[in-house]
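This is the structure I have questions about; it appears just below.
Only a single protein chain was left out; the remaining protein chains are all shown in position.
Letters are used for the chains, namely A and B, taken in the order the chains are written, and counting of residues starts over at 1 for each.
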Amino acid sequence: MMSGAAFLNMSAIFALGLLSVSFLLVVYRVLKGPTLPDRILALDMLVAVAIGFIAVLGIKSGFTLYVDVAIALGLVGFLATVAFARFVLSGGVDAKNDEAEEERP
Amino acid sequence: MGDIGSYLAGILIVVGALFALTASIGIIRLPDVYTRMHAASKAGTLGSCLMLIGLAVYIGEAATTVRALAGVLFFLLTAPIAAHLLAKAAYSAGYRMWQGSVSDDLAETVQASKKNRQAEP
Partner (left out) sequence: MIPFRNELLLTLVWVAISGSYTLPNIVFGFAIGWVVLFIVRDQLQSARVVIRPWATFLLALLFVKELVLSSVRVARLVLSPRLDIKPGIFAYPLRVERDFEITLLANLITLTPGTLSVDVSDDRRTLFVHGMDCSDPDQARADIRQGFERMIMEAFR
């Protein structure tokens, strides 16, 4: 039976690995698109993954300040998504042209 | 901080990271922006919330825990609003759904309101 601290350290490393993989997957979606809303959605998800990173780093380092960082990042991410959505809503892009290069799986 | 708190925090962050990973896989695999939104807004939100709760459990100090829980509440409130706004924006900008979609009740309404708008001025 492991001690609590050892278990926590191991799970933090494991969680960091999982988060790294999801980070790469989401970045792939940001780069590939194929449409603007896809990219916005992926950026939103990127913020969620980053918040996860911050939480795990907070546990690993024991700094309580990371909680504030996570909250601030969530706020900024939400505002960014809302601003992007309003940009799409205001007709800043042409959906038909944007979709033309899209390929379906 | 006892051992139980450590175990609980460890389990919470691993489960949260697993949910974040499935949300990312969903974003890669699902066919259109609307279905991807399902993955991001549910599994993604739950993932980051679980990890924040893990942090709150680990710190176990009243002021910080309250702050972390306020953060969780905040994410639960904002994530669906962001998803909803993005879906609405994408739909009204004309992004179509995946070909395999089976029904679209919104299409008629949007058509009708477009006609109204053109008829008005």
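The rule we apply is simple: a contact is a pair of C-beta atoms (placed from the backbone, for glycine too) under 8 Å apart; a residue touches a chain by one contact, two chains touch by 3 or more.
Quick caveat, the model's predicted, so the values are computed rather than measured.
The hidden chain makes contact, of the residues A:Ala15, A:Ala42, A:Ile71 or A:Val88, with A:Ile71.
The set of subunit B residues touching the chain not shown comprises 18-19, 22-23, 25-26, 29-32, 34-35, 37-39, 41-43, 45-47, 63-64, 66-67, 70, 76-77, 79-81, 83-84, 87-88, 91-92, 97-98, 100-107, 109, 113.
We take it that only the chains that are shown with their structure count from here on.
Subunit A and subunit B have Cα centroids separated by 11 Å. Of all residues in subunit A, only 3-5, 7-8, 10-12, 14-16, 18-19, 21-23, 25-26, 28-29, 35, 37-38, 40-42, 44-45, 48-49, 51-52, 55-56, 58-59, 64, 66-68, 70-71, 74-75, 78, 81-82, 84-86, 88-89, 91, 93, 95-96, 98-99, 104-105 touch subunit B in the complex they form.
Touching subunit A in their complex are the following residues of subunit B: 1-7, 9-11, 13-14, 16-18, 20-21, 23-25, 27-29, 31, 33, 36-37, 40, 44-45, 47-48, 51-52, 54-56, 58-59, 61, 64, 67-68, 70-71, 74-75, 78-79, 81-83, 85-86, 88-90, 92-96, 98-99.
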